[in-house]
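What follows is a single structure, written as structure tokens, with notes after it.
Every protein chain except one is present and positioned as in the full complex.
By written order: A, B, C and D. Residues from 1 in each chain.
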Amino acid sequence: MYNDKNAQTIVEYIQNFTRKNSLFMLAYGTGCGAIELPATLTSRYDAERLGVRGAATPRQADLLLITGYLSTKTLKRVIRVYEQMQDPKYVIGFGSCTINGGMYWDSYNTIKLLDKYIPVDVYINGCMPRPESVIAGFKELQSLIAAGKADGAAKYKENLEWYRENQKKVLKNWPLVEYNW
Amino acid sequence: MNTILFEILGAIATILLAFTVGMFYGGARRKIIARIQNRVGPPVYQNFIDVIKLYSKETSIHHGAMQHMGPVFAITASVTSLMFVPVLNGGGWFWFDNLSFSGDLIFLVYMMVFGSLGMALGAGQTGNPNSAIGVTRGLSQMVGYEIPFVMSMVALMTQFHTTSITGMMEIQAQSGTWMMFSNPFAFITAVLAMLGMFHYSPFDIVHAPAEVASGPVSEFGGKYLGLMMSSGSIFAFVKLTLFVNVFMGGASNLIELVVKTFALYMIPVLYGVTSPRYRTEQAITYFWKWPLFFGVISLLWAAF
Amino acid sequence: METSLIKEELLAQQLQNAFENIVTEAVRKDTVFAYASKEQVSSILLYAKEKLGYKSLAHMSCIDWLESDEFELVYIIWSPETKLNLFVKTRIDRQNPEMENMDMIWRQLNTYQREIREMFGVEFPGFVGEKEFILEDWEDAPPMRRDFDTLEYVNDTFFEREGREDKQDVRERIAKRSGEEIPDFAKKYSRE
Amino acid sequence: MREKSTTLYLGPQHPGITGNMMVKLQLEGDTIVKATTHVGYLHRAFEKLIERRNWMQTTTILCRFCVPEPDPPEAAFALAVEQIEGREVPERGKYLRSLVLELARLQSFMLWYAGQSGSTGLYTVGQWSVGDRNYVLDLFEELTGGRIYHMYIWPGGVRRDIPEGFEDKVLRTMDYIEKRIDDYDRMMFDSAIFQKRAQGVGIITKEKAMEWGVVGAPLRGCGIGHDVRKDNPYDAYDKLDFEMGIFEGGDVWARARVRQFEIRQTISMIRQLIQNLPSGDYLNKMPNPMKWTIPAGSAYGKVESVRGEFGFHVVSDGSDKPRRVHARGPAYVHGVSLLEDVLIGQNLADVSFIMNSLGVCPPEIER
Partner (left out) sequence: MNSLILILILIFGGGIISFLLNKFLPILRDAFVVLVMLAISYLFFTIDHAEQFDFEIGGISLQWGFTYAGYLFGIIVAGLGFLSILYSTAFMKGKDRLGYFYMNFLFSIGAMFGILMSRDLVSLFFFWEIMTWSSYFIVIYSGKEVNGRGLKYILFSAIGAYAMLMAIVILYGFIGSFMLEDVFNSIYALSTGYQIAIAVLLMIGFGVKTAIMPVHVWAPDAYSESPMAYTALFSGALSKMGVFGFALVLFNLVSGQNWLINEIVAWLAAITSVLATFYAVIQKDAKKLLAYSSIAQLGYIVVGLASGTYLGVMAGIFLAVLHAVFKGTLFMAVGAVERQAGTTDMTQVSGLIRKMPWTFFATLISIITLAGIPPLGGFVGKWMLYEALITSDRYYLVIMIFLSSTAAFLYSYRILFGLFLGQEEPEFAHVKEAPLVMLIPMLLLAGISVLTGSFPGLVMQPIQEAMLVLGFENRLPDMDWWQLTVLFNTWGDKVVLQNVMISIMGVFLVALTFITIKGYKKQRYVTTKDISSSGEIIQPEDNMTFQIDFYKPFERAIWPMLKRNIDTYYTEFGNGLEAFFDFVKRIYNGNGQFYAIYVMAFLALLLLAGSEYFGF
């Protein structure tokens, strides 16, 4: 075990343990999936027992939930908010429309592929995903974090130009301010 | 030399004690609220996880020196106040000879606002309007609750002719009566003021998420937020211990301390679960109505 | 059915009497249509509001009749007393679409007019309201016009997930996914 | 030139906003001197998409017009189409429609409880009511297969009949929820702080209400009694015994009282519907749905949603696809110009509170 390169040190293990058990979720309902979030967070499903709780501003948050389709107008804000979040940060794509456009495949105002614009760690399928599947998504993310594999933010940093190019294709007249985290 | 070393070790132990107790109280609060809301709630140690995560989070930006120092001011205030509040009867805990002989209640009252002012400076430099609005709300509210709080303290001081906490604890030990019985109105006033001091609902107007998006802390993340959460836990312990010392005869061992402080802590927690939030001016006028009335009565009680 | 349209016929008659060149029609229960020219609309609406008690504006809509090169504007108003819906319809030129600004009659028309201006490009001279309502930085044709092809726009602007390009059945494509092009870096981070 | 007053962006990423929209506030102190609503963050071009869909395919889109309350759009569209086509709805279908609409209203009210109390920091009521709302959603799930999006109301009736034993479940759930509502009320309406917060805030006068076209609970909170269910009864509402909640004042408190009154009316209506459910057919079946055409014509179908009148203007040119479908949700009136007007002079602390009481729901503004 000591010779295994991929094994985590004890510090990393503790870090990942705390990170996975304390996910501050940014209060940003980007789409209609936000309607299942109250249900997920309240008494029947109670995501807080997994350590998921709301955070009011991006500086405090770890987890960005893209709840459904993103219109181009929202995408701009999402990118801004995502870049303001501090590392380590995770993105969950929520609902079919983030995966492939869903039922809005021919709408001129919604993006079809979320992961071309910001890195996504976990997708949750469904329209809309039930609270159970949302919680399953959280659990999936947690297991990724515990394994140290939820590295979407690192990907974003590394391939910023690629993402910027994609973003500029839909964002017109929107200053992509200095890269900041 | 040895004594100083032991003192410092003891002080660190005291800080750890306060931190742990405060953190567990925060966790217990979340748990209790969850149970009231028909939920399971996070584990009691959830706040520890949160704080460690916040420290392990990267903080890659700051808006300047004052923002950097804001949380430091906050923790300075809470730790220093802790140093001056006797944890147990007859002084400190764990080799630590408490510093309460070198500071009295007036000092503590001032020390307790030190942190919020420092924090306010930090929040101010971020330039976020939410922060500034939160700060003005917080400071305004502070004027509200400090007055009844000081009234109750002054009532006790004039009644027992001492301004030091140890002095008050000794008086209670000698007479065998807790001060919450020897001057009940002062206790009522102080408890009402304490509701405001804890910034829980209905007095959570500083951080009110739906109004100012967590207010002063809206630009603080990572290590800053972690330091502030730690400071908040220590400060909660300080406040509770102070109230227990002054009104409930202190504690002779840790278990007694925990029982008493937890009982006291339940007052703002349970009041908070069932109350909506005040507007700022309503909160101030609230403090300047009944608490002030009880404060005047307690002063009269003390005088005659 | 026809027997129960007394109220509707009455309203149609009232309007017919008050204005000359309009066509009214009691279509069905609770619904009366009035076809008018562009200039008459405001006076009809004012008359209906002030004299007949049609105080509430239910709706304003715009329909693109590409075939006849016209926009049809529909104002639907409702009376709390008679509980009838009165549709006032008018047709305007599609090439140079302009309509009278009426947000002083009903304040909420402000919102409708903003939307119609943005979505159809109908101008309301003298109308104050921010240019951008729903869209942001929109440079193409007004999107609700029928000659704006949203699918074409989508194909130009957005990315498609492999397997969805025929828009019909994804199962087959998913089976062939091995041919999917993965960006180079993504391979590096691939979780397999 | 910079503004003198402070700019505060409330939304789109803000815990206090009721959905994905933005209100740009200009503040002097904590008093709002100017508010501008910015919408369009949720624009999915539904009306454009509907032009590309069959009449039958629109059903999937309709329910997504307003997320917290997906059934009124379906019902309004169905009403409009039935008007154009002249299609009759069987009696049982009408009752089932009303039942679904009222259940949707009930769960929306419960969501409103959470929003209204949560915006003042009273999260307990929200936790309770959203938790209990799941029981209503369970009924939906059993009836329609979906928790949120039901696609249940079709032109001509409803999609399927109720499952066996459903009536009992509904009645049991109603008994439970009625009990719980008293709890919410005790904590929320009986709280002196809530009353202080709500009274005299966000006032809409009677005159303004008529001028701006206010509908629904905000209108009844001004003391003007209009309700589509009473004025132009649709479905089974002309056979139900219910009252409108009319309260004077026009402030947040009056609007809250209206809803407090009406949620009980809703429960009683659901009971009546279950008890008087006629037997028979539930759907006036159309021919092959994929080739279904509607004769040329236009109509305006409207229903009373929880926030007010929800209408659809449907235009058909006789083909198999709608020519134009234009929705008019209550938030379209409340959320843009009325909100901008009401917010002026209010306290920053009350913005979210007022928005919740007006029922501002951005997806139906921008569609």
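One rule holds for everything that comes next: a residue touches a chain if its C-beta (ideal position, glycine included) is under 8 Å from a C-beta of that chain, and two chains touch if they have at least 3 such contacts.
As the structure is a prediction and not an experimental result, all values here were calculated from the model.
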The complex has one chain that is not drawn here; which of the drawn chains does it touch?
A, B, D
Write down which of B:Asn47, B:Asn89 or B:Asn128 is the residue touching the left-out chain.
B:Asn128
Contacting the left-out chain: of B:Leu17, B:Val87 or B:Ala155, that is B:Ala155
Across the whole complex, list the residues on subunit B that are touched by the chain not included here.
55, 58-66, 68-69, 71-73, 75-76, 79-80, 83-84, 99, 101-104, 106-107, 110-111, 113-114, 117, 120-121, 124-129, 132-133, 135-137, 139-140, 142-144, 146-147, 150-151, 154-155, 157-158, 161-164, 167, 213, 218-219, 222-224, 227, 279-281, 284-285, 288, 295, 299, 302-303
Residues belonging to subunit A that touch the chain removed from view
28, 57-59, 77-78, 80-81, 84, 174-175, 177-178, 180
Identify the residues of subunit D touching the omitted chain, counting contacts across the whole complex.
1-7, 9-14, 17, 22, 27-31
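Operating definition for what follows: only the chains that are shown with their structure count from here on.
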Decide which interface, C-D or A-C, involves more C-beta pairs in contact, and give its chain pair.
C-D
Gap in Å, rounded to a whole number, between the CA centres of subunit D and subunit C:
21
Whole-Å gap separating subunit B and subunit D, where each centre is the average of the chain's CA atoms
44
For subunit D, what residues touch not just one other chain but two or more?
14-15, 40, 43, 45, 48-49, 52, 127-128, 131
Please output the residue numbers of subunit C that touch at least 2 other chains, ranges allowed.
135-136, 143, 148, 150-151
Would you mind writing out the residues of subunit C in touch with subunit A in their complex?
135-137, 139-140, 143, 148, 150-151, 153-154, 157-161, 163-164, 167, 183, 185-186, 189, 191
In the complex, subunit A residues that touch subunit B:
14-15, 17-19, 21-22, 24, 27, 42-43, 46, 48-49, 51, 53-57, 59-62, 86-88, 180-181
Subunit A contacts subunit D in the complex at 26-32, 34-36, 38-39, 42-44, 54, 56-58, 69, 71, 73-74, 77, 81, 103-104, 106-110, 127-128, 130
